[in-house]
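Removed from the display is one protein chain of the complex; every other protein chain stays in position.
By letter and in written order, the chains are A and B; residue numbering begins at 1 in each of them.
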Amino acid sequence: MATIKIDGREIPFEQGDTIIRAAHRAGIDIPHYCWHPGLSVAANCRMCLVEVLPPPGRPAMQLEILQWDAAKGDYVSARKPKLIPACQQGCAPGMEVLSQTSEHVEEARSAVQELLLLNHPVDCPICDQAGECRLQDYWLEHQRTGKRMHQEVVHKPKAVVFGPTIVYDAERCIVCTRCVRFCEEVAHDPVLSVSQRGNVNEIVISPGKQLDHDYTLMTEHVCPVGALTSVDFRFKARVWFLRSARTVCQGCATGCNAYLDYDPRNNTPCRHRPRDNEQVNKYWMCDEGMLSYKRAIENRLLTALVGGEDATIEDALDAVKEQLAGFGDDASRVAVVLSAQHSNEDNFTLLSLARTFVGAKNLYVSGRPLGRGDKILMSEDKNPNTRGVMQLAGSLAPKPIALLLDAVKAGKYSFVIALGAELEVDEQEALGVLSKLKGLVTIASHDGPLVRAAHVALPAMAWAETDGTFVNRQGLAQRSEPALTPRGDATAGWDLVTRLGKKLGYAMTFKSLADVRRAISAETRTDSGANGASGAARTDADRTATKPEVSV
Amino acid sequence: MEPLDRDLEEGLLELPSEPMMLNMGPSHPAMHGTVRIVLELSGEQILKADVQIGYLHRGFEKMCERGTWSQVFPYVDRCNYVSPMLNNVGYALAVEKMLGVTVPERCQYYRVVLGELARLCDHMICSGAMCMELGAFTPFLYYARARENIWDIFEEETGARVTHSFGRVGGMASPPTKYFKDMVRAAVPRVIALIVEGEKMLLKNRIFLDRLEGVGVMSKEDALALGWTGVVLRASGVPYDVRKAHPYMVYDRMDFDVPVGTAGDNYDRFMCRQEEIRQSARIIEQALAQMPDDGPINIDDPRVVMPPKNDVYTTIEATIQHFKIVMEGLKVPAGECYSYTEAGNGELGFYLVSDGSGTPFRVRIRPPCFASTQGLEQLIKGAMIPDVVPTFGSLNMIGGECDH
Partner (left out) sequence: MSKRVLEILGERFGHDVLETHSQFGDDTAVVNPARWLEIATFLRDDSRCAMNMFVDITAVDYLGRQTPRFEVVMHLRSLERGHRVRLKARVGDEDGQNAEIDSVVSVWKGANWFEREAFDMFGVVFRGHPDLRRLLMYPEFVGYPLRKDYPADKIQPLVEFRNVPGKLPPFGPDEGMSFGRQTHDYRRDEPGGEAN
């Protein structure tokens, strides 16, 4: 493997890597503002300047400079090596790079930092970026001195509204052009550009347009300073009070990896941030997904409902026993509805109740109706776990809800045990049809048509409160960590199914999430390899069969 | 008592002889800072004593883990609250040891002077409180009045009389005031004069001497094994003073003696304290003479020291510096260290564990009077109840420090 040396440490690099990319892979941080692993190279911040030792046998490239000589009290001619931006310089085998060990590099970094802060407004107390701001971090690491300019700073427009989601502050902007490059290269909507020159540079919107494509919140995410702020998050919370949980976005089947930032003091989710994943979402998330963190608390089912009235879970389970009396007699009159909105664990528990205990063979799957997709990240399927449900069910392929309603109209079923709240058909029609059932129970985390139609509804924990596995449209099973503590009476979905099963007289033995996961992997091992649903990657055949639809 | 009309053998008609349990404290005039001693008495003699502390436990060590390194200063103040400056200095030195920085000389002298003034307060009040509990109320008032002189200096310098939280990592909160030296030079002789006045009343008093001499004797070996340090150890004959054994700051430039006792009883402890007061005055005098009149008080490292407030409001760099130090805390390199100084009661140790961030991972304060109070049981066993008072008083248990 070809290697370069950074500060004496050998790191490997791949063909076409720049120094900064090779360092990024190895976990070495070369300070930078304008470089981003997912965008093209602009090299305008000059923070990543490093000293590259000349190849053997060649003289170093040097600059003629005037250096202040304290002894003489005057400037004298001197030479110092020309520094090279690490984001632009490609790696060559055997290259030696000095980053932290070179005093010229330290001087350069301090100088760049000083110039960036020269006209910067004293906004830290009100700037949202405080606590995750590169200017702050690099000042402490590289500059640590005061300002040498004693004039009034340059004033530029502040709080310029770029669009319905983004506000721009030109004084804080360091014109790294990350936002400009993002809109052009990733979002394919080049609506931002740089205007003016010199120290009156600012970012402007094309005249007559707004920043309103589907990825506007990503411009705020790439901005290294507090120049671009999102209307949704600004002034909402200070980042040092927030903790991050590694979750999976629930907006659509792409399953972008995300960080859910929540405030543990009052148990509220504050924002989503994308998590890097080369295979799934690279470095990005769409606006819909970014704002879907609110679903952790909005529209939740927090208490059990019996006939539309609040009840405790114990009472509700008793009511279920009543409602579903005669349930076990004829397995063919029972329909089980799985949910593409719930995790693999919840679905598996219901599936095992259906298959192993009840012997029901009629499976259906519920979820949100199709929406708008695009070629960049968004999928039309707005359910995070459709493939997961399909994989778990295996040969008993679940059918869509419309067929369930037809069957109920035809009088085929008396009992339905369901997971989830969403129905992709018209609500009024569904309510009318489902009221014909003798017993309809659903276990859901949110309120929705199925919950309203059900005789008994049990409150499940939402994705943000529990550990869950979701399989995205590429077939990758991804784990989402819990963030919030459960609200109201919400209990884990798999736990509610187990208790339901026990109440109906079946010996369901899942006592912990680990039990459920063990059962899932045991199940998938006995099945043929193509049906693997939990844990790590699947067979290669499946991976090539399902080409990733991500084109970022 | 058994009824007299029953036929009983001679030997059974005896008085009940179970020992009496007496509870001293926690709310008791002689129990400095809330301590409970459960005594098992036979008449007036103590058979067993169970010293129970913890009434002033405030979870200082747990609280330190929830803030930054500089937020520990107010907590540390309230440990030994009669000599808070010594705690401040001890903790600041511990963090500076981990950071690998030394404060400028002027700051070291400043710390020494303020520290010795605090030590004066500590010793005076200990002696005064002990006398008061023996019935001699006047010396206590004299010493309290003497302490007022010192507190006036503290108020002028730091803004607060007692818990001033004046120490900082890398220096002090603000430089000495213009008349600092004059004030101290004026106050110390007055303090010594009042000390002498108080002693005149005590040292020839038969009752006082009888109650202190030969009471509460601790041998040298026991004192060492019990972890005693400071005055109580020196009174038992061990010449160990951290300022002489492991000199820190500018103590190696000071010329002072360390009073050592012979008998290890209450009287020796009392006299050691009185002598140490005079030695502290000597140190203060020398330090004032050697202290430079100008020069920086804080070290010049933006990662540790806060910027001037005016700059914070007007320049971005100072705002960032202020922000980083306050919000993230000054970053101390990962590792552990134990740093010790001579506080009012003995070797005050700070065992700090850092994980490299701005929040301490573990701050352990090794309180000198924790070890001293441990020995109380041994001292009062076999003694009489009235002996508990001067014995306990001479140990100088400060509740805040012992219970932390």
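General observations
We take it that a contact is a pair of C-beta atoms (placed from the backbone, for glycine too) under 8 Å apart; a residue touches a chain by one contact, two chains touch by 3 or more.
Please read these numbers as outputs of a predicted model, since none were measured by experiment.
Counting contacts over the entire complex, the absent chain touches B.
The chain that is not drawn here is touched, among residues B:H57, B:K181 or B:R303, by B:H57.
Within the whole complex, the absent chain has one touching residue among B:V38, B:V101 or B:L288, and that is B:V38. For subunit B, the residues touching the chain absent from view are 21-23, 38, 50, 52-54, 57, 59, 61-63, 66, 97-98, 100, 221-222, 224-229, 238, 240, 245-246, 335-338, 347, 349, 351, 353, 355, 361-362, 364, 366, 370-371, 373-374, 403.
Throughout what follows, only the chains that are shown with their structure count from here on.
Only residues 302-303, 311, 313-321, 323-324, 327-328 of subunit B touch subunit A when the two sit together in their complex.
For subunit A in complex with subunit B, the touching residues are 117, 120-122, 124-125, 130-131, 135-136, 139-140, 143-147, 240.
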